[in-house]
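As you look at this complex, bear in mind that one protein chain is not there, while each of the others sits in place.
Our next item is chain A:
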Amino acid sequence: MTAKTTKFVQGNEACVEGALYAGLDFFAGYPITPSTEIMELLARRLPANGGKFIQMEDEIASMCAVIGASLTGRKVLTATSGPGFSLKQEALGFAVMAEIPCVIVNVQRGGPSTGNPTHVAQGDVNQARWGTHGDHAIVALTASNHQDVFAMTVEAFNIAETYRTPVILLLDEVVGHMRERLTVPEAGAIPLVERLRTSVRKGVDYHPYLPRDDGRLPMSDFGGVHRYNVTGLFHDMWGFPSDNPGVVHGLIRHLMDKIENNAHRLAHYKTYHLQDAETVLISYGSAARSALHVTENLRARGERIGLMELQTLWPFPAEQVARECGHAKQVVVVEMNTGHMCQMVRAALGPPARVFLANRMDGVLITPTDIKAHLRLIAGRGV
């Protein structure tokens, strides 16, 4: 990885390239369509790069293995799809509570249950937000093309290491399996974040959960010079369980605030033709490709339409959506579920905003024709 290289790859492979670029050195997983290529490629690439690859007995064990490896100082990844993502939720909550950096890729397929394994869906958006129990904050990113899959994968690692949090990368079957060009930038072109490590020396008390003034918690590689406790229970600054109401309240506020207070730094999105747009499409993942197709097509015919493509889904970029869509006559959310992001857009814009859902959830990528039909209906012109 020195000079930049052009490749012809699947989205799943673009994710692998991004992870290796970001410094991935531990992967544990269990194969599942449509994410399997991530694991298959890393089985070859990661050991050759000096990293460790383990196929675990199931998705739960995979999630636990990456948590353990991250504590020892590794940059870690696991990859799955809907059914496996469901299994990972409990351990994902542990990673939230114990503040363990890790990246979880969910290449979405149709659900619930085993659902529609080889077909596209975006039905796990709310699961990414609220799949694990209890109040918590989470980061979830997505992408619609391979260059962005690469960039968002690198960003996922950077965010995980900066904020000591799990980061979910929500891809989908179309993006994961589609093949197109990827240019891997030269080493150093994208800044990489290494986690903050404690300067406390051996033999001196290290408080693993004592935030600095800026709210950050320096880590000490587990198994190294410091002994400390890690638990899923509410815990004090030594990492030992506590039900002291002050400790409990302080920790839950800390877990929320470290993400929510940085929402503006975490908000990634792209805009197309928004300056004078009367109709704004909001979309993400593979659906955004169809939305962009429609935007370019109708612009060429003189219609005042624009697109806001979300790349950060959680924390939801409410302020950015309000700013970009404030002047629109109508906002149409294009997604392949029952309206997970549409709900958030409605809440962000408030009444009397005209927010509509243009969706499809039959395993087929929403087409430009579908979107145009929705737009005509909204305009009262019939399909």
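The criterion applied here is as follows: contacts are C-beta pairs under 8 Å (C-beta built on N, C-alpha and C of every residue); 3 or more make two chains touch, one makes a residue touch a chain; residues count from 1.
Everything below uses one rule, namely that contacts and distances are computed from a predicted model.
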Undisplayed chain, where the name is taken from the UniProt record, one of "2-oxoacid:acceptor oxidoreductase family protein", "ABC transporter permease", "Cytochrome c biogenesis protein" or "Phosphopantetheine attachment site": "2-oxoacid:acceptor oxidoreductase family protein"
Touch criterion as defined above, residue of A:Arg289, A:His340, A:Arg360 or A:His374 at the omitted chain: A:Arg289
Hidden partner chain, touching residue among A:Ala14, A:Ala137, A:Ala151 or A:Met178: A:Met178
Interface with the unshown chain - residue positions in chain A: 6-8, 33, 117-119, 174, 177-181, 286, 289-290, 292-293, 296, 365, 367-369
